[in-house]
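What follows is a short report on a single structure.
Just one protein chain is left out here, and the rest sit where they should.
To keep things simple, chains are lettered A and B as they appear, and every chain counts its residues starting from 1.
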Amino acid sequence: MRPAPFEYYAPETVEDALRLLEEKEGAKLLAGGQSLLALMKLRLLAPSALIDLNRINGLRYIREEGNGWLSIGAMTLYDELEQSPVVRTRYPALREALYRLGDQQVRNRGTIGGSLAHADPSANLPPAMVALKAQIVVARRNGERRTISADDFFVDSFTTALDPEREMLVEVRLPPWPRMSGGTYMKLSKREIDFSIVEVAAQISVDDAGNVREARIALGSVAPKPYRATGAESVLLGSKVDEGLAARAAEKGVEGLEPPSDVQATGWYRKEVSKVLVKRAILKAWRRATGVEQ
Amino acid sequence: MSEGQELVHVRVRVNGQPYEADVEPRTLLIDMLRDNLGITGPHIGCDTGHCGACTVILNGRSVKSCMVLAVQADGSEILTVEGLEKDGQLHPLQEAFWENHALQCGYCTPGQLMSAYFLLGRNPNPSEDEIRKAIEGNLCRCTGYVNIVKAIKAAALKMSSPRAG
Partner (left out) sequence: MSKASPELISLYTQDSAALTLKWLGKPLKPKEDHRLVRGRGAFVDDVQLPRMAYAAFLRSPYGHARIKGMDISRAKSMPGVLLVWTGDDIKKRMRPLPQATPPPARNAIDYPLAVDKVRFQGEPVAMVVAESRYLAEDAANQIDVDYEPLPAVMDAEKALEPGSPLVHEEVGSNMIAHVHYKWGDVDYYFQHADMVVDAKFHYHRFTGAPIEPNAVVADYDERLDVMTVYCNNQAPMEWLPQLSAGLNMPYPKLRVVTRDIGGAFGTKLINYVYMVLASLASKELRRPVKYVETRTENLQAAAHNAERTCYVSAAVQRDGTVLAIRMKCIDDDGAYSRHEPAGMTVWAQVSTGLYRIKALENDFYAVFTNKCPSTSIRGFSRAPHLFMIERIMDRIARKLGVDPAEIRMRNLVRPEDMPYMTPSGGLYDSGNWPDGLKKALEAADYQGWRRKQEELRRQGRYVGIGVVVGSDSAGPNMAQVKMYNPGLPYTSGTEGALVQMTPDGKVRVTLGTSPQGMGHETTAAQVVADVLDVDYDDIYVQTGFDSFTSIYTMHSGTYGSRFAPLGLSAVYLAAARLKAKLAKIAAYMLRCNELDVVLDGGKAFCRTDPQRAVDFKRIARVAYGNVNEMPPGMEPGLYSIAIFRPPFQNPDENRRANLALTYSYNVHVVVVEVDPETGMPRILNYVALEDSGRIVNPLVVDGQVHGAIAHGIAEALYEKYNYDENGNLLNSNFVDYLVPTALEIPPLSVVHTETPSPFTPTGAKGMGEGGGTAVQAVISAIEDALSPLGAELVDSHADPETILRILKGSSR
């Protein structure tokens, strides 16, 4: 119920945080703590040191850039993002993923950077990031930065492309999507607050004729990292979406999937429900892209 | 604050009063409140951050104080259930919970009240669905939530109507 002892540091700059991360062996970065502290309280994790990022100024912001990109500071709270008018208007898939994440208290503490760096295979945000073509900005010592696409960022279960001792996530960037685009996030779970049994984020853009120009569909909780349903995406390209096409796309999209079984659901159930959720998400994203639905 | 020391000195303002304590970095905020500061309104009901019985308002946001380290709250303003009443007058939420019997054993109640307080602070006229969503992080085993939802609605109505006299 209570964590094992650790050393505690609360640096005030990214540089100091990275220096400490390098120096202190066994140290972990502490952002919102809603995942990390939970693991530490159950003593499933016992880092020798925690480097608290909450005292660093300049990592909490939501900024519309001139080029249409949306820049989000890594320490921005789930709630700040969920309440943000620009997120609600431009990225409903992200907003829905946030709305259905945890509960209000978790959303008041948890951060986007913490979630992505933690890379829980059942977390809501990673599939949304993949569907939206997010870019993740990573900091190294001495002001160095590199950008990793969401597709490449999530490597395995609880494993990202970050060097855990030398890098930290500082920003998430969302590209502008065309006017005729729409997205959604859907989740199936027994209780609303639970991690999903299956989750899907879908983002679709259509051309002037109403045909699908681009589709990105990512599933969570079915694989160690977000699963791009490229099979589904290719079925949709160039066509108008109806119930039948969406169903076919969903069928194709989950063909290769072998979801895990755990105490919440079997692999069989996950696969069956994946088809359903992908179909429904495609239809909703389509309706939003074509302006039929808000 | 500390740089890897054994004990850290934490200063907070709780319900408008200043408090301080020497705690370990690993001391949870809920434990500092209850054991060090004697503020026993917030309760502990689980070990995975689900039950919400420990919910307090930290710098204006409802949080589970079992999922925050005490040291992280250094310099913060905290509101607990004990801080809702003013000069012996119950807060409209407390009145509404009492009138509508929105509690039975009372153990989850402090957390429910703080979540409701946060909700009404940002949404003074919530729908039933919005109320249920707002307390999804506060488990109750006694009431089936029926009267809790009723009470929050009643409090919202009272708090948003013009005062008489």
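To be clear about the criterion, contacts are C-beta pairs under 8 Å (C-beta built on N, C-alpha and C of every residue); 3 or more make two chains touch, one makes a residue touch a chain.
Given the structure is predicted, the values throughout are model-derived calculations rather than measurements.
In the complete complex, the hidden chain is touched by one of B:10, B:67 or B:81, namely B:81.
For chain A, the residues touching the chain absent from view are 1-2, 4-5, 42-43, 103, 188, 190-194, 263-266, 268-269, 272-273, 276.
The omitted chain makes contact with chain B at the following residues, 24, 26-27, 31, 34-35, 38, 40-48, 50-51, 53, 80-82, 84-85, 90, 94, 97-99, 101, 103-110, 113, 128, 131-133, 135-149.
As a convention for this text, only the chains that are shown with their structure count from here on.
Of all residues in chain B, those touching chain A in their complex are 1-4, 8, 24-26, 28, 31, 47-50, 52, 55, 61-64, 66-69, 71-72, 115, 118-119, 133-134, 136-138.
Those residues of chain A that touch chain B in the shared complex are 1-10, 33-34, 37-38, 41-42, 49-50, 52, 54, 79, 102-106, 108-109, 192-193.
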